[in-house]
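One chain of protein is taken out of this complex; the other chains stay put.
On to subunit A.
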Amino acid sequence: MSPVFPMLTVLTMFYYICLRRRARTAPRGEMMNSHRTVEPHSRTSPLNAEVIQYAKEVVDFSSHYGSENSMSYTMWNLAGVPNVFPSSGDFTQTAVFRTYGTWWDQCPSASVPFKRTPPNFQSQDYVELAFEQQVYPTAVHVLETYHPGAVIRILACSANPYSPSPPAEVRWETLWSERPTKVNGSQARQFKPCIKQIHFPTNLIRLEVNSSLLDYYTELDAVVLHGMKDKPGLSLKTSLIDMNDLEDDDYEEKDGCGMDTLNKKFSSTALRDRPSNGYFDKLPYELIQLILNHLTLPDLCRLAQTCKLLNQHCCDPLQYLHLNLQPYWAKLNDTSLEFLQARCTLVQWLNLSWTGNRGFISVAGFSRFLKVCGSELVRLELSCSHFLNETCLEIISEMCPNLQDLNLSSCDKLPPQAFNHVAKLCGLKRLVLYRTKVEQTALLSILNFCSELQHLSLGSCVMIEDYDVIASMIGAKCKKLRTLDLWRCKNITENGIAELASGCPLLEELDLGWCPTLQSSTGCFARLARQLPNLQKLFLTANRSVCDTDIEELAGNCTRLRQLDILGTRMVSPASLRKLLESCKDLSLLDVSFCSQIDNRAVLELNVSFPKVFIKKSFTQ
């Protein structure tokens, strides 16, 4: 008996070893359907284990210029090796965001910014990239190929998007950040900011951009992550201490302060000397409120800890009429919401864009918050809030009867049936459904009930089958419509345009970019011009049929025109543009990129005669 057992033990060990080896050589699953991942391109230098990687996959982003499922001008081009760099120019193989400059802030559909936005938060768009290996980053290089200078912040996340189990703790750390600065010219550059050292390995990098100083769309080709596999020792060079980072680290405290413990602290200390407080407390209540209006949210929370009087002021719900939580997306979680709940019962404008991803906010936490704070809500921004699901929209429709402004931009994970609840918000004046999966029936229902709509964005809504039916419904029901975004609405025809033009005479802004099914020969653009005299912004981007007649009709009828985009048409001549510029005195943006009859010389001549107009002419080489 006894010699058998050691032998058996050896054999079982052999079994477990073989099991482990089989697991290691098991084939990785075929990644045929993840067609956006690219072979990771990594080099390892043997001496000091520095790893250089291109991005493996684009995990999330807020907007892009290209079409869903395309590889032209879409964010997915940011993964993998560069396709264009070091050439400069407007190429299809790059990643392009949807907007640039301040043009979208100047058009009728621009939304008013929130109060209390901290001045160091200026990010307009973001993109998150996953890399193959987790490293301690030493450098992040961004290869920009056209109009560089948009990147203003780089962050790293401690979570590994490829690990099967959800991470215990998710931390975002800012590697680098700077105010938007003007970069002259449109030439390609390799952007190499100095990043700070962090204490956790990462393979998830986030870039935040601000394009307001750019002359045209910025285009990014690739992102390179340099890092060490092992934690580097004490480095000889001191890491740059960014003033903004000190701010960031302090944000954590705001969700940890409880009133009870503070009260105990204050009551236990006896104040021997009563120092003079400058008679601050003699000021009228309203004046103190006015002063505190100028503080940012974290400062308000810190001030609440100083004394009872200021605590009373800082917890006054009137301080929280506008609540902008987007700048704090990296730290905002259920606990924060719960903490703020008591103060936010009167909140009217709430911005939760970009927040809550990777498990920070749960459906239950959001629902709780909305149940307490939703009754007075007038404006709700939920762009890129991927924690939302159908239940959340149901709660919104029940708890926010006064809602007038709802932004669900890029919430592409929301199931189509969630949008059925939006129709219950009959007071809606502004609705943004850019890049969502809303379907035809839900949208028709929304249009039927929300007759107060003034601003509607249906850009890149790919699940809508027939845009003519949608346009017809808009023309019938949404008589007050002032702005309409139909960017990339693939099958709208002249019939839909006719219904729109006759049904919504108040239209001031119409984006029909990349709608290939509209043909100028049907007279649809001429009809638009004649029936919409209030037009201030008209985008006919990449509609190859726009011709001189259309421009002349616009010149004759739409004298208030401010922004016009006719990219890519061969049939518009400089002469008709001259007529347009003479007639439309307010025109400030004219995009004639890739219009074959308008060469650079024609643009220069027009600029001489009309110096206030920004005439954009992009190029590929």
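Keep this in mind: contacts are C-beta pairs under 8 Å (C-beta built on N, C-alpha and C of every residue); 3 or more make two chains touch, one makes a residue touch a chain; residues count from 1.
We take it that contacts and distances are computed from a predicted model.
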item	value
Name of the absent chain as recorded in UniProt (options "Protein phosphatase", "Two-component response regulator", "Chromatin accessibility complex protein 1" or "Vacuolar protein sorting-associated protein 33A")	"Protein phosphatase"
Among A:C107, A:L175, A:L456 or A:A542, residue touching the chain not depicted	A:A542
Selected from A:K192, A:K371 or A:R570 as touching the chain missing from the view	A:R570
Footprint left on subunit A by the chain that the document does not show	4-5, 8, 11-12, 14-15, 18-19, 21-22, 24-25, 27, 30-32, 34-39, 66-67, 70-73, 80, 83, 90, 92-93, 514, 516, 519-521, 542, 544-545, 567-571, 593-594, 596, 618, 620
